[in-house]
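Only one protein chain is missing from this complex, and each of the others stays in its spot.
The block that comes next holds chain A.
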Amino acid sequence: MIQAEPQLTIGDTEVRFDLDVVASYIKPGAKVLDVGCGNGLLLELLAAQKNVDGRGVELSQRGVNNCVARGLSVIQGDADTDLVFYPDRGFDFVILSQTLQATKNPKEVLQHLLRIGERVIVSIPNFGYWPNRLALALKGRMPVNRHLPYSWYDTPNIHFCTIRDFVNLCDEVGAKVESAAALDGSGQKIGLSMPWWFWNFFGQQAVFMLRR
């Protein structure tokens, strides 16, 4: 079951809102690679609900050992360096949830994901979310809040972007956005009819389904 406490840390133990949206994009029985799978909650969810053939890559050794002990096909690896080993179109879906902002080279990572998966699902925290803008505009400080819990000096999130930034990157690498959803701070979907600027202001995070 999806729980109600949103968290944005990498390798989190809570099921996050975005995972619910991600799961809704996945077709039953698909071959799925979850890059940055944490402790495997999404893979477990997808195996139980959609009977997927799931694989995972996770940076933290603790996360990996935890996953393997629970019977998941997960390896220790780094999105920045290890995606190169995967063959073209090896998976129906490749998922990168709340991880892109922590990679060294997000553009290259995204290009690899598009090469490996028929469909790529990326979820990102939106740095353009209004409380973040407020923190910078009024306090003149980098935002630290319940969604972005780290200080600037110890954050693993070295490449934050806004929803619009990400859409631009998709254009740049030739990815087509098939579906997208923005979630507000309480995890509710923002209306589909709303324009990008609205998402970019009120979306705390966004989930995209892309293809080449």
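By our rule, a residue touches a chain if its C-beta (ideal position, glycine included) is under 8 Å from a C-beta of that chain, and two chains touch if they have at least 3 such contacts; residues count from 1.
Definition applied: contacts and distances are computed from a predicted model.
Engineer: Out of "Monovalent cation/H+ antiporter subunit D", "Phosphoribosylformylglycinamidine synthase subunit PurS", "Alpha-ketoacid dehydrogenase subunit beta" or "Homoserine O-acetyltransferase", flag the one the UniProt entry gives for the chain missing from this complex.
Structural biologist: Hidden chain identified via UniProt as "Homoserine O-acetyltransferase".
Engineer: Return the single residue from A:S73, A:N168 or A:Q188 that touches the missing chain.
Structural biologist: Candidates A:S73, A:N168 or A:Q188; residue touching the omitted chain: A:S73.
Engineer: What is the set of chain A residues that contact the non-displayed chain in the whole complex?
Structural biologist: Its contact residues with the unshown chain are 53, 55, 61, 64-65, 67-77, 82, 85-87, 90.
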